[in-house]
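One structure is given below, encoded as C-alpha cells.
One protein chain omitted, others in place.
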Amino acid sequence: MSTIKLTIDGRQVEVEPGTTILEAARKLGIDIPTFCHDPELAPNGACRICVVEVEKARALVASCSAPVAPDMVVYTESERVVQARKAILRLILANHPLDCITCEKTGECKLQDYCYRYGISESDFEGEVKDLPLDDTNPFYIRDMNKCILCGRCVGRCQEINGAGAIDFINRGFNTVVGPAYGDPIEKSSCVFCGMCVDVCPVGALVPKAGIGKGRPWEVKKVKTICPYCGTGCSLYLHVKDGCIIGASPDFDGPANRGHLCSKGRFGWDFVHSEDRLTKPLIKKDGVFVEASWDEALDLVAEKVRDLIKRYGPDSLMGLSSAKATNEENYLFQKLMRSLGTNNVDHCARL
Amino acid sequence: MTNSIGEIADAKAIFIIGSNTSETHPVISYRVREAVRKGAVLIVADPRVTEMAKLADYHLRLRPGTDVALLNGLMHIIIAEDLLDVDFIEKRTEGFEKLKEKVAEYTPERVAEITGVAVSDLRAAARAYATAENAAILYTMGITQHTTGTDNVLSVANLAMLTGNVGKPSSGVNPLRGQNNVQGACDMGGLPNVFTGYQRVGDPQVQEKFAQAWGVPLSDKPGLTVTKAMNAIHEGKIKGMLIMGENLVLSEANANHAAEALEKLEFLVVQDIFMTETAAYADVVLPAAAYAEKLGTYTNTERRVQLSYPAVPPPGEARPDWEILVDLANRLGFNWSYSGPEAIFNEMASLTPSYAGMSYQRLAENRSLQWPCPDKDHPGTPYLHVGKFSRGLGQFTPVDYKPPAELPDEEYPFVLSTGRHLFHYHTGTMTRRSAPLEQHRPEELVEIHPEDAARLGLEEGDRARISSRRGEVVAKVTLTERVKPGHVFMTFHYREAAANLLTNDAFCPVATTPELKVCAVNVEKAD
Partner (left out) sequence: MYEKHLMICGATGCLSSGSAKVHQALVEELAKHKLEKKCRLVMTGCPGFCEVGPIIVIYPDEVFYCRLKPQDIPELVEKHLLGGEIVERLLYKGPDVDAPARFYDTIPFYRKQKFNVLRNSGIIDPENIDEYIMRGGYRALSRALKMEPMEIIDEVKRSGLRGRGGAGFPTGLKWEFTYKAVGDKKYVVCNADEGDPGAFMDRSILEGDPHAVLEGMLIAARAIGSDEGYIYCRAEYPLAIKRLKTAIAQAEEYGFVGENILGYGFNFKFNIKEGAGAFVCGEETALLASIEGKRGMPRPRPPFPATSGLWGKPTVINNVETYANIPLILREGGLEEFVKIGTEGSKGTKVFALAGKIRNTGLCEVPMGITLREIIFDIGGGIKGGREFKAVQAGGPSGGCIPAEKLDLPVDYDSLTQAGAIMGSGGLVVMDDRTCMVDLARYFLSFTQKESCGKCIPCREGTKRMLEILERITEGLGKPDDLDRLQELASTIKDSALCGLGQTCPNPVLSTIRYFRHEYEEHINEKFCRSGVCKSLFDYFIDPELCNGCTRCARICPVGAISGERKETHVIDPEICTRCGSCVERCRQEAIKVTRVRREADVNH
C-alpha cells in the first residue's frame, strides 16, 4: 500500500496507512499531550487530552486512536483544541488533590506538566471531590485513588500484558474507580505485583513504597543495569541518590523486556544494601571467622592452592563459576582454573 | 534459545513443556499471552495446573517424569496423520526412519496409559502443534531435571525437526534459562569440557590457541561437573575448591550429601556477597560486589549480550569478582593485567568466534547483540539454524521412555517435585533479603491436593513433616488442586525448609543434572 500524505500544523508529513495522527505528529516532533495513550495497548481514548482539530470533522478527534487519512489537515494547538485541553485539565484538577509539594510524583507528573504548559494553576469548578481511603495493604506500592485520573493504563497493562486481571473499572459515572473486584484491597486480589501499573501511572496514584521521602526525581541518577534474577535479561534502571538505590524503573527500550518487569526485578533490588552484606575478607580460625585484610586473605588462598597442587596435582582442585557473575568474571574464573592446569570448572547451570 | 523472546509473540502455536513460565520467567510469559491474544494456540504439558496451563487451549497433565512417552506419542500421531514436514526432513535431517520405527511403538493408547493424558487431548495437541505455520517450544527445568533429562531434550528436538519448526522466526526449541547469566557462564567456558564459545577441551587447535593466548600449558582432559565433583570429594579425589557466587548447599540435590562433601575439603574459598550456607563451610570468605556495583556484560537466555553499569559503590572493602580474580591470579604467578572489564571482554572476544564481532562500543550503540556475531559488521543472530544446523544435518535420535529413578512406594507414597514461585528466587540469598518480597512471601507453602490433605488430617496452613530416604523438613502446607492427588510441590527458596534435603541426587548420565522433579517422599502432620 502506498503512503499517506497529510498536513499537521501546516507541515507536510508522509506516513504508512494505519498510522495514528499522534504517531504522525510525533514523527514531525510535535508534542501532543497524552495521559492514557500506551503504545503497548489498544487505543483507549479515555483521557481526551490528545484531541486535535481535523478540518471538516464535526467534533475534535482523539489523535491517539484516529488513523490518518489522505490530505487530512490537522491542527494540534488551535484555539478550539487549547480550549478543550484547558477545560479537561480544569475538570481533572477539580477532583484531584493539590498536594504537589509532598507528592512523590512531583517533577515527573504529566498532570503537573500539562497544567504548567496550559497555565492552569487551580480549578474554578467547585463541588464534590473524591475521598477514598489509601490502599497500602501490600509491601510494594501505595494506591491513592484520590489522585487517579482513570486513564486506564494500569488496567490495560494488568489485563492485557501481565494477564493477572487484578483491577478494572468499577462503579459508574462520577463514582467510577479503578480497583480489584468487590472493592477488596489489592493484597487480596489476584495482583502479582509486577509493578507495571506503577510504571505507567501518569500521576501520583501508584507510588512504590521503597522510595517514599527518599528523593525527588531530579535528584536521582538513573543507571542502566540487567536484572539479577532469571535468564530473561530484563533491562532496568536503578534510581540512585547519594550512593544509595532508592528505586527502580523499567527500560522501555529494553531489547528483551520492552519495559516489562516482574515483582522481583521491579521491587527486589534492596538486598544490595542489606546489613548482611560481606564487607571484609574473613579467615576461619579455630572454626570462627575472623576479619582479615585483602592481602592476608589472598596470600592465604594462593598459598593453599599452590600447596594442594603440589601435593595432589591440579585436578585435586574444583572451581565453581557463577551464573550470577558477569561474562568477564566467568571468563577470568575459567581462565584461572585452566591456567592452574585443570578443567575442573563448572557452575550450577543445571539447577 | 534457538529463537528470540520477542518472536514468541508472533508464533501461531506455542508448546510449553516443563516450564512454569509465568512464575519463573514472568516477562516471557507476557509474550506468550500476547501470542494467545493474537490467536495462537497454546499447549502446556505440566503435571501442575500452572497459570500457563489455565491459559492453554490444551493442558496435557502428564504424570511427572513421563515426558519422553508424551513426546513420542505426539510424534506418533503426527507421523500417522501425515502432518510432518517432509521437505524439511528430507533436506535438513537424517535418521528419520529410525525415529519413525521407535515412535511407532508409542501408540496414543499406550502413551495415554503411561502419561495419564487422554488420547483425544494428545491428538488435538499434536494436530495444533504440527499444523501451525510457526510453532515454538518453550521448556525449562521440567524437562532437564530428570534422570532422562538429555533424552527429554532430544525428544523435544525430534518433535521440532519433524514439523520443520527450526531455522525460521517464531519457532524453534527454546530452553528458558533460569539465571541472569547462566547462558553467559556457559558461553564463557564455565564448563568442564569446553573453553569459551563451546570450543572443545581436547581439540588440539583449540588447546593450542588458548595456551598461546594465555601463555600457559593447558590440560586436554575434560574436568568434572559439579554433581560428579561432589562424589569425587567423598572419594578423596578433590581436595580444594574455589566457589564464586554459588550456594550449592541449598541448590544441590541431596543437600546433606553436598554439605558433608564441603566439610571434607582440605581447603574451601568462597567469593560471595553474603555469608551463604555454602560460605559458612569456607576457610576463606572474600566479600564481592553485587550486580549493581560493577561494570560488565550478561548474556540472557536468547543469547543476547547486554551491558550493565555500576549504580552504587560496593559496601566496605567488598570488590568486584574480576578484581579479586586478577589479584589472586597474580599471586599464583600469572602476570595478569587488565585495565577493566572492557579489556577482559576484548580478550575473550578475540578468542571466541561467536563473540568476535562484539565490543563495548557496539553493545552500547546497539543496546545489545545476539551471538553468533562473528565480525564487526555482523548484526547478530535472532534465530539459529537457518539453512543448516551447526553439525550439518539435523540428527533424529530415537529415545525410549524410562521411568524416574525413584518412584513412590508404601513407605514414601508421594511424588515430590521442586521448583520456584514468583516472589523468590533460587536459594533466596537475594530475595529473602529484599524487604517487600520477604514480607509478601515469608515462608514455604507445600502444595498438596485437598484429598490427600484430608486423608492426612492436614488443613490449610498446618505444618507437615516431609521426609525422604535422604532427609526431612517441616513446612506449612497449602491445599490446592494445582497438584494432583499423590503429588506434592515445594520450592527450594527457604533454608528453614530446604527442599533439597529431600531430593534425589540421581542424575542424568549425560548432562549430570539431578532428578529434582521426581523423588519419593512421605507427608505427615507435624505437631
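Letters A and B mark the chains in the order given here, with residues in each chain numbered from 1 onward.
The definition used in the following text is that a contact is a pair of C-beta atoms (placed from the backbone, for glycine too) under 8 Å apart; a residue touches a chain by one contact, two chains touch by 3 or more.
Please read all numbers here as calculations on a predicted model, not as lab measurements.
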Which displayed chains the unshown chain touches: A
Residue of A:127, A:213 or A:287 touching the missing chain in the full complex: A:127
Have a look at A:80, A:117, A:216 or A:311 and name the one touching the chain we're not showing. A:80
Contact partner of the left-out chain, one of A:88, A:158, A:227 or A:340: A:88
Of the residues A:67, A:211 or A:341, which one touches the chain left out of the display? A:67
Residue ranges of chain A at the interface with the undisplayed chain: 42-49, 51, 59-60, 62, 64-67, 80, 83-84, 87-88, 91-92, 94-95, 125-128, 149-150, 152, 168-169, 171-176
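Criterion: only the chains that are shown with their structure count from here on.
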Separation of chain A from chain B, taking each centre as the mean of its C-alpha atoms, in whole Å: 28
In the complex, the residues of chain A that touch chain B are 138-140, 160-163, 192-194, 209-210, 221, 223-235, 238, 240, 243-245, 253-258, 260-264, 267-274, 276-284, 289, 294, 297-302, 304-306, 308, 311-312, 314-351
